[in-house]
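Quick one: this structure, given as structure tokens, is what I'll be asking you about.
For this view, one protein chain was removed and the others were kept in their places.
Read from first to last, the chains carry the letters A and B; within each, the first residue is number 1.
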Amino acid sequence: MTQMNRISGGLIDRSKTVNFSFDGARYQGHAGDTLASALLANGVRLMGRSFKYHRPRGPISAGSEEPNALVELRGGARREPNTRATVAELFEGLDATSQNRWPSLGFDLLAVNDMLSPFFAAGFYYKTFMWPKAFWEKLYEPIIRRAAGLGSLSGEVDPDLYDKGFRHCDLLIIGAGPAGLAAALTAGRAGADVILADEDFRMGGRLLAETFSLGDAGGSDWADGVLAELASLPNVRLMTRTTVLGAFDHGIYGALERNADHLPVAPAGKPRQTLWRIYARRALLCAGATERPIAFRNNDRPGIMMAGALRAYANRWAAVPGREAVIFTNNDDGHRTAQDLAAAGLRIAAVVDSRKEAPRSGDYPIHAGAVVIDAVGRKGLHSVDVRRSNGEVSRIPCTTLGVSGGWNPNVHLTCHQRGRPEWDAGLAAFVPGGVLPPGMTVAGAAQGILSTAGALASGAAGAVAALDALGRKAKPADLPRAEDAPVSLTPLWHVPGKGRAWIDPQNDVTVKDVKLAHKEGYVSVEHLKRYTTLGMATDQGKTANVTGLAVMAQVSGKSIPETGTTIFRPPYTPVPIAAFAGRSAGKDFRPVRLTPSHKWAAEQGAVFVEVGMWLRAQWFPRPGETHWRQSVDREVLATRKSVGICDVTTLGKIDVQGTDAAEFLNRVYVNAFGKLAVGKVRYGLMLREDGMAMDDGTTARLAEDHFVMTTTTANAVGVFRHLEFCRQCLWPDMDVQLISTTEAWAQYSVAGPNARKLLQKIVDPGHDISNEAFPYMACGDITVCGGLRARLFRISFSGELAYEIAVPTRYGDGLIRAMVKAGQEFDAVVYGTEALGVMRIEKGHPAGNELNGTTTALNLGMGGMVSKKKDCIGNTLSEREGLNRDDALNLVGFRPVQAGDPLAAGSHFIRKGAEAVAANDEGYLTSVAYSPHLQSMIGLGFLAAGKSRLGEVLRAVNPVEGAETLVEVVSPHFVDPEGERLRV
Amino acid sequence: MGYSGFRVIKEALTGHKGWERAWRDPDPQPAYDIVIVGGGGHGLATAYYLARIFGKSRVAVLEKGWIGGGNVGRNTTIIRSNYLLPGNEPFYEFSLKLWENLEQDFNFNAMVSQRSILNLAHTDAQRDAYRRRGNAMRLHGADSVLLDKEGVRRVAPFLNFDSARFPIKGGLMQPRGGTVRHDAVAWGYARGADRRGVDIIQNCEVTGFRIEGGKCLGVETSRGFIGAGKVGVAVAGSTGRVMAQAGMHRLPIESHVLQAFVSEGLKPLLPGVITYGAGHFYVSQSDKGGLVFGGDIDGYNSYAQRGNLPVVEDVCEGGMSLMPMIGRARLLRMWGGIMDMSMDGSPIIDRTPTEGLYLNAGWCYGGFKATPASGWAFAHLLATDTPHETATAYRLDRFARGYMIDEKGVGAQPNLH
Partner (left out) sequence: MLIPHPLLGPRDAQEFTYLGDASLIDRPDWQGEDAAAAFHDYLYQRDNPAGLHRELWFHEQGDRSWLVVTRNTLTHEIMGAELARDVARARGRGK
């Protein structure tokens, strides 16, 4: 197919032909094209359908503000819905599909909505679909949902990579048009660290779209020269294809760099996009301005676009929507488009200028005081109806219409910290308001300075001022002569008349809708937006908001500033969710913490489980074991019978040292630690200040002024933070130092009747670990395996004779291998967290399910441990009435009345004979396990006044699974309640 | 005149000439029986139920800006009653029942869409906790379904089952959970209240309380003094600022910013609301097709209605880990709301030490779903001076007495709730 609407000139590279397809049809464009410019060049004006009425649409812009020309780009898992054709760079093989139409873009059955549009006025859905009641979810909503939405996702996993990065600079310049380039040149020559970022793939901004010269050069030539100099400066970083998406606190800017969206696929191992956090000491916003439409009947026909966009397509891309153009403008800039198009060989059928006085800009019909009142050509413009100043209406054939209603400065980033733009009556536009994000200033068109000379000068001055604020001197770069036309504009927001005139084309918000919103009292900007969906489309109101506001001002008889302002929220343009996630997705969502013997456990075929960030061995299946319970039962029985080894490295370890260490522990634990002897370990319960159990564990006294505390795996970080708070904020003069040593030591539990015998083969001779020399709750420094320093604690979670032995991390792998070898003669087993859990439930030790943040020492059966003779965290508030009721929950044990019946954690207790309703709820099962020892399920749980109810039979109800078990209330100590085994 | 399909058709055929204001724009009267401070969801609902259930018509709602501009207009629109504790569950179940009949009740289609909510479990302990919660819901008469991994796969086959850092082990589903068109809730209540005689007064900022002899006599406003037999304050994130004017400078509340996000419109993708159990991410799809999602609060005290990048990234990381198919969907807009985070994560609907002054606050980031019940219960308290039966636990003095309602079990640290 020929590029029928490709004209001469432009900045495309005609030596490089690029093949692409749209809706299955094959086309050719050139390097430097966007999808939109290439389609226009190929005579394609119809590129999309609107959201509600499915109106046929073509592009109205040549930039990121595009609301109409949205396509699904690429195929398969890389399908990318709602992609703006106006910024999608053409690449070889590009494949795009139209969206939100069925069966085809040209023939869309849902366009019936357009004929029914009177029924679909703003907010219609709030007033109907209410009867019959059931019909909303069964009928209306499913239909609405299917009809709504724009493009569709592939449903597949995105195969591309996304990266994140951090950059720092003195001055971040946002936008590389004339203002941004002048600023970068000024700051760059002064030696400042500069980042110049622009969303386009080629820097130069509006200079690329204009024909006027800067000094002796063309605009784009001047830009190229400046860019070459900037590229040579080591202190300047040029970031093309980079959208600064938001201004966040303290000079931190988010930016999205599209590394590979212009390529068929990203190079292997390279990211598709990178999310940058730019830490900028100062920022200069040079984001330019966006042209705005004038609303008139059927102003959404394909072929109608912003006059400046039409000019950009012609000048930069050498592409036009058609050869016969009409311009409709309320300002002088529209005439510039007419001049450029005429020079490019288009026939200018008319310039329709709404002002009474229109400049004689060229040799074509100029109608002053005239307006376009209608556009004809459903799938492509073929004529417009113009009403002259004398009231005469005539139809003018044309294939494209350029509309200019003036320019809105791109103030978006100035609003990101909730700054409000201010109305500039001279420009008839909002300009940056008084309160900008700290460190940000604005230059050029974004500031409301619309001439090129003004933009250059303000950019240079902005850079000088920004550097001055940093204490650096700079002098403005020498700037070329440039056009300096004043803004000459008479506001015209919409052309009154019959029919529908679009304000927000994507969401199909028309002038009528704004009027209806006004009639119904939705007059504030927030109500207007929410009721009509004005400005809520993918362009976030870049072209629509101000016009909508102006129409509302007109119908309410107020000025625009009285009516309101509109502010913008990040991101500046939509950002893929994957880019915000970067590499933290899938398996890499969070880091993995492995214990030193992980490799060994993997060799044993361990099944691992996620415990916070840790991976822990859950059980170690042996050949022939097909169900996890077989493995776990074996591990439990073998441990209780002989000896088992378990990796408990993940428990938090905190080294506590100092002359006040004992007193410090006294205050953070409910029980006393002051008199704990050196060489002894004590169990401790720690409360939060609100009296709830925070954590528990053992603390060993290695010396007068040296303790080692253990915490639960889950709470290791939180407990350390809490202890530091106590140390620094509550008792700053205490001589106590804390350091987390969780990762410094590999630690193993060795439990079972043969635990000592096993350890005696490991522990170096000279360390007496006999029961007499090293009794229950002893601890000490030892050496193992011929001189390796280690710590030994005689503590037990399983209820057996047990030790925990710790060696420096480096030796964890070696130690467990040595212990397993030493244990062979005792048929030692290794066990995982499941067997650990079974044994602790058999022993009645609370763990995470019981320490759930809402249980007190009293609930846990440890009320007696709370010393009332000393201050400790949580002591005072644990005395509150509500925490000390007679019917407070107590931790007790439960057994099914019928051995063999199941138990499920999370079941609730109901008295026999009582109805299973909330009023009769008396507690809940927290932890259950199958006890191979008792050959029954057992459980721990909280029961109202449970301590006094041993022997009672209750219903453990589990209605969510339709189950129920009769249980007997028993002591939580199912195994060795007297604790004899652990003392032998 | 009421809204109906018939009326929409009639107006469509006659050029939409017959529509009138959705609610009046009255000037304030010198005094009312009851003045509600705050024209958000809770305040408007309170006024609506005061008129509709308790027969009070001399009621005004005072809003400093435009109604519905606070959290009711900036949330992730989720409704559910999947609570654990007896102080909460009856209240939220009452709320869900009110949602189910709301639109016919106030004659405004708020698009209540009970498309289910699914909370995912990733550990055995989480599954046990969900079983406990699901059972608590059942015992309170609510609906709940415990799903295993395959059950989750049937509901949401697109989730990451194969290469997840924290594999999905199951989930707790409430089929009656879902979403509501949030703005319509404010407008529907406003319209319903207005039609029953309530004055909704916008752009009327309360600048002080007239308190004499320990009794609140009315409020000073930017539009003059307005007398009141009783004053109810329902201002969410502004609670601290407003109550300080009434002399209550210290409350069990901190204001925090919660960000929320919406993607570009997409064709239907998600069956209902899904929440991640191993990261901070919850998501649903609006009727317009946008993915509406959120995560954690930013975590520092703020009144700024905007947040920062770390939480944006954290939320998207959660989303990508859970449902990697959304990677190429684009985040369109982010916004922040100010949450009245309480010290136990549960709300307060109670009298204050000042006679005639009542407080409705502490909704954390769960206030939207509570809107109907909160309005009803606050109306009940204002009208009868007794708490509604589902809201008896929401006392201001519960912290002093030790009756916290701490669903998460994280204690007196608001940013963790």
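The rule is simple: a contact is a pair of C-beta atoms (placed from the backbone, for glycine too) under 8 Å apart; a residue touches a chain by one contact, two chains touch by 3 or more.
Since the model is a prediction, treat every value here as computed from it, not as a measurement.
Undergrad: Of the residues A:D23, A:E137, A:E229 or A:D249, I need the one that contacts the missing chain.
TA: Within the whole complex, the residue contacting the unshown chain is A:D249.
Undergrad: For the chain left off this view, which of B:G240, B:G265 or B:G356 is in contact with it?
TA: Touches the omitted chain: B:G240.
Undergrad: Using the touch definition from the top, which of B:S4, B:S163, B:T392 or B:Q413 touches the missing chain?
TA: Checking the options B:S4, B:S163, B:T392 or B:Q413, the one contacting the hidden chain is B:Q413.
Undergrad: Of the residues A:E291, A:E689 or A:D921, which one touches the chain left out of the display?
TA: From the options A:E291, A:E689 or A:D921, the contact with the absent chain belongs to A:E689.
Undergrad: Please pick, from A:H30, A:R297, A:H367 or A:R880, the residue that touches the omitted chain in the full complex.
TA: In the complete complex, the chain left out is touched by residue A:R880.
Undergrad: Which chain A residues would touch the chain omitted from the figure, given the whole complex?
TA: 249-252, 279, 417, 438, 660, 663, 689-690, 717, 721, 724-725, 728-734, 871, 875-877, 879-880
Undergrad: Pick out the residues on chain B that sit against the missing chain.
TA: Listed in rising order, the touching residues are 239-241, 249-255, 299-304, 308, 310, 343, 399-400, 412-415.
The working rule: only the chains that are shown with their structure count from here on.
Undergrad: Could you state the distance in Å from the CA-based centre of chain A to that of chain B?
TA: Measuring from centre to centre gives 22 Å for this pair.
Undergrad: Help me check something: in the complex, which residues belonging to chain A touch chain B?
TA: Going through chain A, the ones touching chain B are 51, 78-82, 118-119, 121, 124-131, 133, 136-137, 141, 144-146, 148-158, 160, 162, 164, 246, 248-249, 252, 254, 275, 277, 416-418, 512, 516, 519-522, 524, 526-527, 530-531, 533, 538, 540, 569-571, 574-578, 580-582, 584-590, 592, 609-611, 688-692, 848-849, 852-854, 877, 880-884, 904-908, 916-918, 921, 924-927, 957-961.
Undergrad: Please give the residue numbers of chain B that touch chain A in the complex, ascending.
TA: 3-5, 7-9, 11-13, 15-16, 19-23, 25, 65-66, 68-69, 73, 86, 89-90, 101, 103-104, 107-115, 122-123, 125, 127-141, 144-146, 158, 160, 163-167, 172, 181, 183-184, 187-188, 202, 263-269, 278-279, 285, 287-289, 304-306, 308-309, 312-313, 315-321, 324-335, 398, 400-404, 406, 408-412
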